[in-house]
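For this view, one protein chain was removed and the others were kept in their places.
Here is subunit A:
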């Protein structure tokens, strides 16, 4: 019984971690290549989820909904980069924080204006709606397993893209020396737009996939955004590998902490105190993890320099 619960929670943690990775990968790429801190990344997640819900409502096809999420988020990201973000590359972080905070206000209220304040729902496709029985007799929702698989495939694809393709070489070159790669004849502003749109598309995909488990509503992006920040701070800003490991670590800490802490506390105090203190502490656990990592390694687990 407890073993099955444990496996389930580990899988939930993986699923959560993989989603966080999709968010964190875009953030960390944008920071690594352009040196930009983008608070509006959560808005792209929301755009993806709303686009998916709208298209799924109109056509009934989940695959079309996913395509719409990718396209809408990438388009919104490219537009955002062309109109606003590219004016911020040479500014200090304060200006970047504020301008992207302003973008959040515009995106959130704009979405509320278009779709209203009530949450939308996105249905899980029929093929994935049931549970699957895993080895050991554990029944687990097929959709969540599919999310884990999609996330891992995308992670592998991203590693391949960065390590093996021409675009990846340019991205890495842009990270280490942007003047030099511009001097070598690469259109740096086009590269920036592409990287930004790529990050946006990943965020939009994450929004659409999670939107089928939770409800699709205004403001859904910000909690995920902050967790994605925690992930890239833990993993080291600019590192895709760090983002993946950080995301899985945060996902597992969040789900396992919720069941482990009250159980541990029950050994020392009475049941009611243990439950309430455990709930309060486990909601803080990821931030405690982050503080711990930073005390140990201020530049994050895989960060090059602080």
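A few points about this structure:
Here, contacts are C-beta pairs under 8 Å (C-beta built on N, C-alpha and C of every residue); 3 or more make two chains touch, one makes a residue touch a chain; residues count from 1.
Keep this in mind: contacts and distances are computed from a predicted model.
Missing chain, UniProt protein name, picked from "NADP oxidoreductase", "Acyl-CoA dehydrogenase", "Leucine/isoleucine/valine transporter permease subunit" or "Tryptophan synthase beta chain": "Leucine/isoleucine/valine transporter permease subunit". Looking at A:10, A:226 or A:259, the residue that reaches the missing chain in the full complex is A:226. Between the chain not shown and the residues A:189, A:269 or A:283, the one that touches is A:283. Touch with the chain that is not drawn comes from one residue among A:108, A:193, A:239 or A:253, which is A:108. Where subunit A meets the chain that is not shown, the touching residues are 31, 37, 84, 87, 93-95, 97-99, 101-106, 108-110, 112-113, 222, 226, 229-230, 232-233, 237, 276, 279-280, 283-284, 287-288, 290-291, 294-295, 298-300, 306.
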